[in-house]
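Only a part of the assembly is drawn; its chains keep their places, and the rest are absent.
A and B label the chains in the order they appear, each numbered from 1.
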Amino acid sequence: MKRFFSVNDITDLHTTIKEAIALKKAPQQNSHLGKGKTIGLVFLNSSLRTRLSTQKAAHNLGLYTILLNAAQEAWTWEYEDGAIMNGNTVEHVKDAANVLSQYCDVIGIRCFAGLTNKEDDVSEKIYQLFEKHAKVPVVSLESATLHPLQSLADCITIEENLPKNKKPKVVLTWAPHIKPIPQAVGNSFAQWMNASDYEFVITHPEGYELDTKFTQDATIEYNQQKAIENADFVYVKNWSSFKEYGKMIPVEEDWLLTNEKLKASNNAKIMHCLPVRRNVEISDEVIDSENSLVYQQAYNRTFAAQIVLQKILENNE
Amino acid sequence: MKRFFSVNDITDLHTTIKEAIALKKAPQQNSHLGKGKTIGLVFLNSSLRTRLSTQKAAHNLGLYTILLNAAQEAWTWEYEDGAIMNGNTVEHVKDAANVLSQYCDVIGIRCFAGLTNKEDDVSEKIYQLFEKHAKVPVVSLESATLHPLQSLADCITIEENLPKNKKPKVVLTWAPHIKPIPQAVGNSFAQWMNASDYEFVITHPEGYELDTKFTQDATIEYNQQKAIENADFVYVKNWSSFKEYGKMIPVEEDWLLTNEKLKASNNAKIMHCLPVRRNVEISDEVIDSENSLVYQQAYNRTFAAQIVLQKILENNE
């Protein structure tokens, strides 16, 4: 693997999932791969799970990790080509990417959607510029439109909880929130589900359609209760409108997921990428139930990151 | 050891002190214990000594350390059970503690007293919630009411400086400050002194009585000069009022410790946990004297942390 930005960078998804699960038995079995090599983890935004799980994965592989909270510890980046830098930006992303490549054998970067300029976010301006100018493999720690390490961990978690003798029905349901949130987790989960052999349904209020580039021919069901019927997995996540970009369109129905609504499911397992605003996106009774997989998802983040980094290191050997 | 929150988690204090001192001769003698294991150090507040000494101790034990400035690098935590999280908090402490446990074999956490809600501080709300939801051993890096790693380092330092042929007199004296400070260091030192076989006296202005849960039957002497008489160790520390919780009660006398006052002591050694506001809490002449143990206390923080982490790792083997 030479980069990791989306599901398209995975050659064989099912094999990769199995390989990730196999790492759990002996997490440091490949600690020779990273020996003498360095990974840089660059954060333009907050992170808990991604930050810790990728560090852990890197350490398991024998990599040395250098962390950088770019804006706070170093400098604010400029993204415009040819910019006359007489404003608030201190270093051009092209210089930062080139310089980081002088110290790192692989670089992970987190750069959320700004939700103000649709074109910039859709084109993955920041991520693409960084990757273009980097001289080493780049791994997405969540970009404007996708969160692939989360989705891979989600696929691992579903694989570990498959219903017996049945193709699972997986439902991605929109959830309420108090402020506009990027579509990255929703987009990404849709993309990875489309690459899997599951029945996949997305449910959300009208106006909250995700980018069809990622949802493709997934079933869209505007009635949450109907979508949940017979579901084996219900993935809960808020996102802001893609059409009215970055806006919160008023929603009349109550989309908060409750046990009452889940009665129609096939005793569905509950998933969320975390952090979650409890009792806004999802009720305590649901997320704290024995059907909740949210901490298992968090645990699997380590092995998602590790199998990806392993494939990148193997490619560079 | 399964946790480290107070002196009550130490089985045999004197033996533990001796074991910590023995580590100094070969600090990495037990570097196999942490092999393949990870410690997470989570800071909700500033730290210099605790941060560095615990990292050093962890490294000496072969542990891999992951640091997190929780609010700045990740998310602001919610502490209310059942909260409808539609405000400024982004992740519930129960989720954070559970998730951190997915990546760490032991977790240290620093969470100061807020000094606004006495009940929350006295009940150690934040620490207790974190520990309750963590799935791995938790170590206090200072909580609302106690600072046990500091106190253990203080005990080590006293042991290394015992007067000959004499049970030492140890005096904890209140000191002036410019703003309200938690009682944690004072409480904790009192608790650990009560567990030691020393003569122990606390001196402070009226109204600055510490929580009797920690001071127990220690001698309280409101006259600082009288308290210092024949003292072998004088531990200097400010704290805000416990009774008028978190307030600074006006004090008429000058409580700044000077050499003049110390003349009545038994050539007392001077202790302070640092950071110290020089010439407010303690005069330069005292802290810079040859009787000052403050840097030795700082040095001993490493071995206090190391013996605690060692006992936790041994318990989990």
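We take it that a residue touches a chain if its C-beta (ideal position, glycine included) is under 8 Å from a C-beta of that chain, and two chains touch if they have at least 3 such contacts.
Note that the structure is predicted; figures quoted are calculated from it, not measured.
Colleague: Shown here are 2 copies; how many are in the complete complex?
Modeller: 3
Definition applied: only the chains that are shown with their structure count from here on.
Colleague: Quick one: superpose chain A on chain B by CA and send over the rotation angle as a multiple of 5°.
Modeller: Rounded to the nearest 5 degrees, it is 120.
Colleague: So, what's the distance in Å between the C-alpha centres of chain B and chain A?
Modeller: Centre-to-centre distance between chain A and chain B: 39 Å.
Colleague: Residue numbers of chain B touching chain A in their complex, please.
Modeller: Against chain A, the touching part of chain B is residues 36, 38, 40, 64, 66, 68, 70, 72-75, 78, 82-87, 90-92, 95-96, 98-100, 102-104.
Colleague: Give every residue of chain A touching chain B within the complex, in rising order.
Modeller: For this pair, the touching residues of chain A are 27-28, 43, 46-49, 51-53, 55-56, 59, 69, 72, 178, 274-280, 284, 294-295, 298-299, 301-302.
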